[in-house]
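All protein chains of the complex are present and in place, except for one that has been dropped.
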């Protein structure tokens, strides 16, 4: 029986602010799951702390709402112990790139087969609107007493430097694009990052729907707004690495795109490289039984509670008499 | 009276392994201080934990040997409270890019006027040779039971993504180059990063002196080794941003260079941008007295121990009667 | 209970509960009344329920009581949540539009609430379908209902000011209920208008809109419910008073105490303090034309916050960081570094309900043990616990003196009930703040000498030099070190250096005066002794007053410095007491445990609470009465507060 959108919904009251971009992300995620036809009990939705962090509670799937900045290592633990699970991680921009930046960088290096979706709203939503690490220098949003004293970091460039093998950007309100991007990310063999430009109507009055739509810059000819977002693939951009020689030029191309902002903001896939082995594959070379019986599937005792792990070889090596 | 090298030396027994690249870094640092002619009591040498972490004990200057991965925030506290000090931070590659990666990323954004020197030896020296975050995938050094299961991260690219405004690489055994690079870094107005390729003869038998010298690849014509390291500036490379339009192309150029490794490894200045305001300048706009009386210099009490901070204005605002 | 009046505003987060409560409280303060206010909010930005409990009294009050005399509801949920709290004779202001609302249609009510709710309805034998049914029910209890046509009124106002967008108008529901409240009480409108002017600051358009709403509702109430007979009379006073919340008091104390560097990573409820400091980061310097400044740095995480604060402290600046449980957990390692390097750093630690993320916006007092033992290894630290908002001010300043005198981290424990409660106080006296910097050296003391940062001295304290002082250098390291600050692993040096550090706790124990460590209330010879710490203070004092009226005498030791514990003092007081009662906002009675560890004395009774809500005077009173009347179990668990 085909799964429906409602199969991925819970009864939990959704308490995001009216107009919050998170609604678009949640819906896109649920739609992607429908398309991917993966059973709720095979999906784990993991999140950090922040407004985005409530996401798992709204999705009917295993949900793990972790600690501020730590969603990735929790997720890695789950995925490594049971690689059959479809692990999708949600992070905030503060959560994932501020307090969690160390895990971000070191997750790229591992290339696990997981998906990481960052809700980039430029602010710390849940603590009432302080600047997040993606907010640009000098920008002042509602709740900030003074303009931002730090430069914003570039998450796409950071991901490239860290080694993510799928890097895309999408937009909370382009549900079609976001859904497809999430699907690509999930299907990608390796560590996938999706940065979602997310409105926070409550605290970020700069990067609003109107701003993304370009309502502040009207084309003198058409009289219409000139949208800031544009789709990479519609501009002939192709970030997919198909052979080893592609790596450097595609990386540089992605980086060049990564530094576009303000006037034109690319969405779509910046970079994808499936030539890199996944962490799971690397483990399997060491522990050949890993794919069939990963940690979560190993039997550790017989019916009587007697352990089945034989440590005889090790004890023998330590033997000094007898 | 001019300061001599010995003025920057302590009596502490130096317990690095014979042939350790740290000796070259220490000497270059001390030589740079001599050239910069800055008094020991105006210098603060800060370090994390690792073999590199012992550096401050060998330098006759204020020395702060901090915690594993935390040298940067300690340094920021010191520098912000007393911006007159010359703050030079030493980090290990594990220290600075593994456990400390979050601070690395978030320090770039601030652009304090400090110097950060990373001793990149590819291993965790002090804990006996585990893989560090800069070690490439599949490489196996002496103490590792299996080849590296993680990809190495690219610290230069990471620094660019994070917003460092001076990014250079040097080599522990090219004391002249390293000394000059440190001097440039110290003089740079903003956050400077110097990645030093450092030998660890004890645990890293891959990236050795011979390897950097290219002793494994003999030029069939000259019969001499083809060195891996080459100097950027000798190849017409210029990473200095002189006007705002330079930022993007120079960033991209630096990134392209950042991905060179193995066959040819560039040393020198990848990127420098002094157009960005420093954190200290940004503070001064808010607190005009900051440059003259930063936190460390403010007088907080009179001779009788009576506080001199007036909170009257605040109390008045809270007043409800009288 | 006092001759006081208890008002409550409830509504969804983002609908102006806080500002209406602030206006209400200030208007009362302006009228010479005393106010105590407690704010309850959810970990949510918009939509979940929040409320503000305000107690107004002719004399000072230091706690809430679990009762409402006038409940202002902005929405149906607020009626459902608080209806049983309204006292007989009290009243409820509500929107005429919600009378027909079906209770089951209120989607924001969580499962857990509904379960409890149904249980309580069953117990009462009730089956209300609509909000109206419910209201009818309480009328039987002599509760009066004051329905106000919110929507009509807003539309009228909209017309008058030419605003058609309903979403902008509904923001004024809070002021409507305010207007109605004061109308019912026939309170002097001038004070209310002053408060509105104050709260909406420099936004004249908003002020005038709100004044319009205020007057409309005020007049409506006067006209339709002139007989409400609510008792809220202004009092003339010449006393200078302030009205503030705990985070503000801490901020003021830190500033007066000379704090010049504040690091923080946003977290509830600590962030308010840092933000308030940042708003006031430039200040006047007494006796000078110059201004001074405090640097407030938002860091990338709490590890950076503590280590940056320590870095700043090394340069001689008074430096602090402010956080709550999750942040403090991340600071454990940094704290230990400050300990071994003898760095005076202050941590203002706002407790909330734990463990983990726990109840991020709710009260708790479960971190005392953690504050004492956080970080591996042993090193001295001083824990200061404030019992009310005024103590927050003086303690915040004094914490720096302890930190510098004993060159060690000081943890100032506050709790959410203090952080987000407001109270009117007689003007604080900044001249009571003294600055003692301990053995702090300058250039003149060290030039030409071989300065040893960690010298073994007779006083047991090694004189401290700020990093950057000309004429000397020294080293710091997290490793065990010799007197210069260089790493050592030598057995004898280790034994001595560790002992030198640890002994500072004994020195502090000897030197810090009793009056800074404990407050004593009641009669020395009373047969029962209450021991507590932190915010329960207010509720306990009031409960004691109530008991005294019943003819029952107690005394109360409020521990302000539980570490080092004023052991002898406590032994003396508890030694004379036949019933020893611990009152704490946690499960395990942490202070009681410390007292037993230090003195061997076991408390006879425990009054505990961990439901995320502060203690109220009435529930403490009842629990104490149970003990007096010998019908109490050893552990009584309180559960008041909605």
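For this structure, a couple of remarks:
In this document, chain identifiers A, B and C correspond to the written order of the chains, with residue numbering beginning at 1 in each.
Everything that follows uses one rule, which is that a residue touches a chain if its C-beta (ideal position, glycine included) is under 8 Å from a C-beta of that chain, and two chains touch if they have at least 3 such contacts.
Quick caveat: nothing in here was measured; it's all calculated off a predicted structure.
Note that the absent chain touches A, B, C when the full complex is taken as a whole. Only one residue from C:224, C:488 or C:626 touches the chain missing from this view: C:488.
For the chain missing from the display, the contacting residue among C:219, C:439, C:479 or C:516 is C:479, taking the whole complex into account.
Taking the complete complex into account, A:318 is the one of A:2, A:37 or A:318 that touches the chain left out. The chain omitted from view is touched by exactly one of B:133, B:163 or B:295, namely B:133. Considering the complete assembly, chain C touches the hidden chain via residues 42-43, 110-113, 116, 324-326, 328-330, 332-333, 336-337, 339-341, 351, 353-362, 364, 366-367, 369-370, 372-379, 477-480, 482, 484, 486-495, 498-499, 502, 586-588, 593-594, 596-598, 600-602, 610-613, 637, 639, 641-642. Contact between chain B and the absent chain runs through residues 11, 13, 15-18, 49, 51, 67-69, 98-99, 101, 124-128, 130-131, 133, 145-146, 202. The omitted chain makes contact with chain A at the following residues, 10, 12, 39-42, 44, 49, 54, 56-57, 60-67, 70, 72-82, 84-85, 102-103, 105-106, 283, 286-290, 293-296, 298-302, 305-315, 318-322.
Everything that follows uses one rule, which is that only the chains that are shown with their structure count from here on.
Ranked by number of C-beta pairs in contact, the top chain pair is B-C. Centre-to-centre separation between chain B and chain C, using Cα means, comes to 42 Å.
Distance between chain A and chain C, defined via averaged C-alpha coordinates, is recorded as 37 Å.
Computed centre separation for the pair chain A/chain B is 30 angstrom, with centres defined by C-alpha atoms. Listed for chain B are residues 102-103, 105-106, 283, 286, each touching two or more other chains. Within chain C, the positions touching two or more other chains are listed as 300-301.
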